[in-house]
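Could you have a look at this structure, given as structure tokens, before my questions?
All protein chains but one are shown in place.
Right, subunit A next:
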Amino acid sequence: MDLTLTPKHRALRDEVDAFIAAHRDAAPRPGGGRKRPDRKALDWQALLLEHGYFARTIPREYGGFGAPHDVIELAIIADAFSRASISPGIHNQGISMLVPTLLEVGTEEQKRRWIGPTIRGEVIWCQGYSEPGSGSDLAAAQTRAAVEDGHFVINGQKIWTSSAHFADMMFLLCRTEPDKAKHAGLSYLLLPMNAPGIEVRPLRTMTGRAEFNETFFTDVRVPVDQIVMGRGDGWHVANVTLKYERMLLGDPNKLQQRLEAIRRMMEQPGADGARLLDRAEWRDRLLRLQGEVIAARNHNMRLLTETAEGVDSGLGRFIVKYHGTMLAHRLASLALDVMGSTGLLYEPQGEVAEDDPATTWQIDYMYDIGLIIGGGSSNIQKNIIGERGLGLPREPKAAVPAGRN
């Protein structure tokens, strides 16, 4: 354990604090990722990239800052933005899931072509994974891609496609080798959302907004080189992406941001002039969650170190999504309780404007349920933790109902 701040680290901390003080007015509200970044968000992203506060360790030739991997530096930066409640940049599926996937298994050409525009927030990606008949059982995907004169020709349907209504590109899991076994018949394709034959139908959720979509494919043609790894490697690539998705969904910096925001609310005097932070029963609820957030952040530091040292964290990594999404929902729950009846006011602004705090918390509180279910539901996570993390046996296959196969 060596977390000593070198003079270089202290300088970085001062530098980030000074940056935030100088530029905080230019920052969009934290959160987002559920809308296409606006001009303000894109400018802020550019500023963060220029200073190395975003994509810090991604090589320069791919559009990153090219700094060597240093967990303390990353922690210093994340901490400074959390403390100041300032947006740490755009976190969307392209940036947090596809980019690390390409860095891990993409070709040189794919890295050069896609990573830069994606981390700048210019190219928005959506994920074509779930289908009406394959949700938790992702490998059962039936969307077909047959090869014809140098193209994959895609037919089928995806569901729960977040951001598909404004995304530029999709990473798609589909069946290219129908003769091979379930897991071995899949491929991972990259395709533009404006390709002819793609139809996106918004799916309104409990938040009243359409964060998700159904996406239909009719003879959509994609050049055969728009594939990550090879034909039949889709399940492997999809799992690389899922690994990063689950880390994103359990992001402890988001938890810290929420905790800070709730503390600030509790420090404001209420209508009776009293602060909730001074009332033991409220304070203890906040403190209980703070303890859990500290554990999550310490755990994340451990995982970052293990990743940097090439150690597979196994169990330590498998728990992150389940742990983080449940904790995030409990934080949103406390926020609603703190706001009380004034927090019931709900006026979502849709794609155009920023939501007020009460609406944002209500959306988070509901959207969190979506995150608990998506990216592999909590039950799927518990299967993974139990089977791959702890070595417990798999559930035996149940008999299939009559008339099905």
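In this text, a contact is a pair of C-beta atoms (placed from the backbone, for glycine too) under 8 Å apart; a residue touches a chain by one contact, two chains touch by 3 or more; residues count from 1.
One rule holds for everything that comes next: contacts and distances are computed from a predicted model.
Per its UniProt record, the hidden chain corresponds to "Acyl-CoA/acyl-ACP dehydrogenase" from the list "ATP-binding cassette domain-containing protein", "Acyl-CoA/acyl-ACP dehydrogenase", "Phosphate transport system permease protein PstA" or "Chemotaxis protein CheW".
Within the complete assembly, A:T305 is the residue of A:S85, A:T305 or A:S333 that touches the hidden chain. Residues of subunit A that touch the chain left out of view are 1-4, 6, 70-72, 263, 277-278, 280, 283-284, 287-288, 290-292, 294-296, 298-299, 301-302, 304-306, 308-309, 315-316, 319, 322-323, 379, 381-383, 385-387, 389-396.
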